[in-house]
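Only one protein chain is missing from this complex, and each of the others stays in its spot.
Chains: A, B and C, in written order; residue numbering restarts at 1 for each.
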Amino acid sequence: MLEPLIYDLGVAGRRGVKYPAIDVPETPLPDEFKRNELNLPEVSESDVVRHFTRLSTLNYSIDRGFYPLGSCTMKYNPRINEMTARLAGFTRSHPLQPDETVQGNLFLMYYLQEWLKEIGGFAAVSLQPAAGAHGELAGILMIRAYHQDRGDLKRDRILIPDSAHGTNPATTTMSGFRAVQIPSDERGNIDLEKLRDLCDETTAGLMITNPSTLGLFEEQIEEIVELVHSCGGLVYGDGANMNALLGITRPGDLGFDVMHYNLHKTFSTPHGGGGPGSGPVGVSERLAPFIPGPIVIPEWNSDDHDTGSGSDNDIPWYRLAMPEKSIGRLKSFHGHFGVFIRAYTYIRQLGMEGLRRVAEHAVLNANYLQARVSELLPLPYGDRSCMHEFVAEGHLENSDVRALDISKRLIDYGFHPPTNYFPLIVHEALMIEPTETESKEALDAFVEALARIIDEAKQNPELLLTAPHNAPIRRLDEVQAAKQLVLCCWARPEVE
Amino acid sequence: MLEPLIYDLGVAGRRGVKYPAIDVPETPLPDEFKRNELNLPEVSESDVVRHFTRLSTLNYSIDRGFYPLGSCTMKYNPRINEMTARLAGFTRSHPLQPDETVQGNLFLMYYLQEWLKEIGGFAAVSLQPAAGAHGELAGILMIRAYHQDRGDLKRDRILIPDSAHGTNPATTTMSGFRAVQIPSDERGNIDLEKLRDLCDETTAGLMITNPSTLGLFEEQIEEIVELVHSCGGLVYGDGANMNALLGITRPGDLGFDVMHYNLHKTFSTPHGGGGPGSGPVGVSERLAPFIPGPIVIPEWNSDDHDTGSGSDNDIPWYRLAMPEKSIGRLKSFHGHFGVFIRAYTYIRQLGMEGLRRVAEHAVLNANYLQARVSELLPLPYGDRSCMHEFVAEGHLENSDVRALDISKRLIDYGFHPPTNYFPLIVHEALMIEPTETESKEALDAFVEALARIIDEAKQNPELLLTAPHNAPIRRLDEVQAAKQLVLCCWARPEVE
Amino acid sequence: MVYIPHTEAERKAMLRTVGVGQIGELFEDIPEHVRYPDLELPRPCTEMEAIAELSEISSFNVNHQDTPVFLGAGAYRHYIPAVVDTILQRGEFLTAYTPYQPEVSQGTLQAIYEYQSMICALTGMDVANASHYDGATALAEAAIMALQIYRGKRTNILVLDTVHPHYLQTMKTYLQDAAEIQNASSIEELRLKIDDNTALVVVQSPDYLGRLRHIESFGDVARGAGALLAAVVNPISLGMIKAPGDSGADIVVGEGQPLGIPLSYGGPYLGFFATRNKHVRRMSGRIVGEAKDIDGNPGYVLTLSTREQHIRRERATSNICTNQGLMALAATVYLAALGKNGFEQVSKLCYHRAHYAAREIGDLDSFSIAYDEPFFNEFVVECPIAARDVNEQLLDNWGIIGGRDLGEDLSGMENHMLVAVTEMNSRDQIDQLVSALEEISNA
Partner (left out) sequence: MVYIPHTEAERKAMLRTVGVGQIGELFEDIPEHVRYPDLELPRPCTEMEAIAELSEISSFNVNHQDTPVFLGAGAYRHYIPAVVDTILQRGEFLTAYTPYQPEVSQGTLQAIYEYQSMICALTGMDVANASHYDGATALAEAAIMALQIYRGKRTNILVLDTVHPHYLQTMKTYLQDAAEIQNASSIEELRLKIDDNTALVVVQSPDYLGRLRHIESFGDVARGAGALLAAVVNPISLGMIKAPGDSGADIVVGEGQPLGIPLSYGGPYLGFFATRNKHVRRMSGRIVGEAKDIDGNPGYVLTLSTREQHIRRERATSNICTNQGLMALAATVYLAALGKNGFEQVSKLCYHRAHYAAREIGDLDSFSIAYDEPFFNEFVVECPIAARDVNEQLLDNWGIIGGRDLGEDLSGMENHMLVAVTEMNSRDQIDQLVSALEEISNA
């Protein structure tokens, strides 16, 4: 065992952090509500620090090294973000405080809305969604509300390219639509002919990721948008890959009607081992009335509010408001404010010029890596220049070695593996996204490791098939784990 | 190489944290002052985070596990201390600000002085010294000043037991005295007869560590103090071992004239891989006029100061002052204020009752460990109950294995070794101090590892002689390092 | 400050390898007329300028370090021990992605496994997932799960009307017309409305008005009609209140924010979700399970991923992907640090101090406690004037942030205020509030 479970540490009766004694007359709790047992750890504060410190060292992280996990934009997470997000004035504010006591929060949210509008070329932004998939839900529900609002009730299909991320079809179903798959052509683009065939009066919209999950910019993006619009559908953009486009082009200018941002990818907020994220949605004029709320709006002619920003007429007063035909609330309160602070801090420092440099260098790094990896592995679309990422095929002629084996062996060389087996349309996909914060020497070291691994695959495939050898634990059996479910420190559910 | 040197990372021209551009008219620097070259790293912020994150994982620390380094009181360092020490009101204050703008700092320092007086039984406390050894210097200089002030100029010797820490004789010399060694008797006490012989009119004082570095309380402490006092000498207490006595007895009550505290041992502030410490000195009435300054004093009848604490007559006003016959300044400004905050936070939470429990459990843990280790290794004073630590002899009959080998092998079992080869009077000393924050199971695990190691020493001594095997690096050659000095990333001084 | 390490020389070398002359050539797939837009954004600044600006913005908020706060209504001010953020700030946890590669993610995976276990312990359920976005979305996912369990055979959801309004609104947004959502204001009304088209009954305890609900009875009614019961709970209450799993709940969800997560104006928080073994394959969200490596050593992996969107796509149980990983870690460290004893004590402090406050306020002439029912740490005060006006006076004259003005949520409740008390409200603060209210009523 690498580290005992917290439940296996400590002893009965040991106390951790202590709290004051009850200093008011006590009130008996009616018996029927009384708890009989509380199975929580009984450990000291030192036990806690040691346990989680030791656990932490079993993780790979951006702070340790290169993390080219495609589609996840694992860029460096600036530490200044952690500082600003912890400013007491922010962390201590309660979400239901009166607006006049949280003008700082509202100011920040308002500007973040404005900046995201500007960056994506949208008419309105709502910061509410909690993550990318939540933004998708918001977006598809808005498309639904839009058609319903127009009395256009036949539209029950959302078109989705076969390279799409799983959240896209899942969102479609969740929103009450049918997902219809569009094949990709040999250049990795949406097959335009197929799309034309699928566009009709039952088409609610298209969900497109551009650059696609293949790391490619749709070469006929304008035709695609035009096709969808002309059959009465709307275009949803999955903004997970926005890192490639910052300051380079704006989805709104390309005709997208709605797109979610991933603040936890593009805008440098940390992933925290799985979250929290934040998935604001930007929309075109026609969807603006439908965005989820509350959003922040400024008011100029307030009179009697006393606020830190003064009651000067030039200085607006910010308040929360529910847009006119909003699809409603997507969660309690007002979105992941703590993540907004980090994104604000980031955008504030970079400005337009910095954002553009981000996209340029993300794309430069990916193309450099693509050029070098092309000498080692098959690249299904290697003839095109990629955007911020690219996909290689992790297999070799006459070899049992698969993408997963290459990935596990990369661990032994001190790298986090690329994304495996996604997108589904590439055989043995290895999806590689270096991000702009990686240096040339980091990329070179990765290529060198990959070259050695491919050599090993030829000389000694067993080394890959049984990798990793140099990790806290050997290869884990996920299939057996799903059969023999053990999901809790003590409960032992029946075997399937 | 475990991790490249920071100078071997990055490339020429790479930039880290950026600063604003010059926004004022520039002024040329006269040529004669101009620098021609600045050899600093050129790395990105991400390079920095990764480098130091990876380096950190090569360290053992209290946060990882048991650290029974004798004489160092490696207790758990509460995280609340790190939070209070970082409160902006404290960290932002400049040491030369007017007193009326730093009443919070002065309040905290005043109470820490008062509490340390109370805990040690002293008439006055100065917080100035930066560490234990600095406190010793302060103490011995006060003894010197005291005698000189009385015109008693013959006293040029300080008596020091042979078990003393190296700082004691070193301090003595630094202070212009001669160090005279007193032998210990077979029970680990100061040899009273020898002491009697050495006490005369040239004796400036005695430096004593009680409990001694053997972990033993001096059985004739009152006679010892009486002997020294009656020949006109003063008694200096090395307070490194104060953890054993908190709330149990007060050195001042035992007649000590001066003692330094180690806030970075007894009072839970972290050691930071070598510092900072803080070594306040407490003194008896007769030394009070000599303490190093500035110290904080309260004043009740201030009239026109406007301060956070109000101008109420009940609330004192705090200011810095230099005691009457002070030995003077030991450093710039007012001591290690950041460490004071941590110690204040700790004492404030524990109170008398908590401090006493600390000493009780530190001593209980040490005795428990001593009892269990006594079955494994020779204990020179195993017939006595120890205080907060004890010393074992790290050797085995008919074996080449030495204390150092046992220590290095303990590393393989996940423990930090005890202190080696100190005190000097114990053959192959292994000085073991568990501290009160360790649990019984931690102590048991340590004993179990030690038992296995001693078994290995018999079966397979090579395993110990070449240990560690399970550390970031194998055993390092310190002798060769001192011969072939390489002290800087690029300079290569001549070989000796 | 841009976090890009490239020097001019490196850029050139890389472009050469790529085979283009300038970076711009890499963007030629993008229609030229929309390339390089001019963005109206503030001019770039350095880190030291950014921190100064953000500090200033944060100072526009009324800072309530010393301000007594009696506002709850779904988010609570609790003490967060220093160890919690110490662990959260470790880069190994903070800057890792979702643990897709278990061999280099055992830290995150084991922590989530421990989190799941603690949620099971608190709720008295068999299995818990790795988190949802917040309490409201966890409830929405519970509704979807119930509908899926009945595969379209039952399409009604019956919600007790004192469920948090945001939760109800969120559920409506999620479900659209996939289900009919009906309200019931009492167990009697529930009995009348429930039928064999009811998939799920939703009850909250303590409810939005702070009252403890008798989950068992609701469970009986639900079970009687063949429906499931989802209970929404405040985790802090579970330090002393009976586990909903022991009262017959089939699904337990709630807002995990009180477990060591700062208020931060509403997020990021933590939705917890637990259910019975038999429903595990219908539960959405990530789940960590025990596994063995090829040497037989135990470890942890993400499991049952065939339920999830990246495998099952349009037939997935939910679209959730990124969840609240770090917040779940915060809750895990919080619960471990407090332990059984500390957690019980926090629960008791909230309970007893709230009851003290209620008694004292109830004793005032013009204020009364609206419901004479058992509660945990929140209760409704009926005020002589509008709650909004009470709050304004409390803030302006006493520097106190009062309770939730229920007029904002429920029509006709303009004179009602929902007061929350936690361990952060000292007896002194409570006494201050009482004096302030007394003065307000006398004015």
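By our rule, a contact is a pair of C-beta atoms (placed from the backbone, for glycine too) under 8 Å apart; a residue touches a chain by one contact, two chains touch by 3 or more.
Please read all numbers here as calculations on a predicted model, not as lab measurements.
J.: Which parts of chain C face the unshown chain closely enough to count as touching?
T.: Listed in rising order, the touching residues are 47-48, 51, 55-56, 65-66, 79, 81-82, 86, 89-91, 423-424.
J.: What residues on chain A make contact with the chain left out of this view?
T.: Listed in rising order, the touching residues are 10-14, 17-20, 43-47, 49, 53, 78-80, 82-83.
Here, only the chains that are shown with their structure count from here on.
J.: If you average the CA atoms of chain A and of chain B, how many Å lie between those two points?
T.: The separation of the two C-alpha centroids amounts to 48 Å.
J.: Residues of chain C that touch two or more other chains: which are they?
T.: In chain C, residues 1, 3-6, 10, 45-47, 81, 83, 86, 91-92 touch at least two other chains, as defined above.
J.: At least two other chains touched by the same residue of chain B: list those residues.
T.: 10-11, 14, 44-47, 49, 53, 78-79 - these are the residues of chain B that touch more than one other chain.
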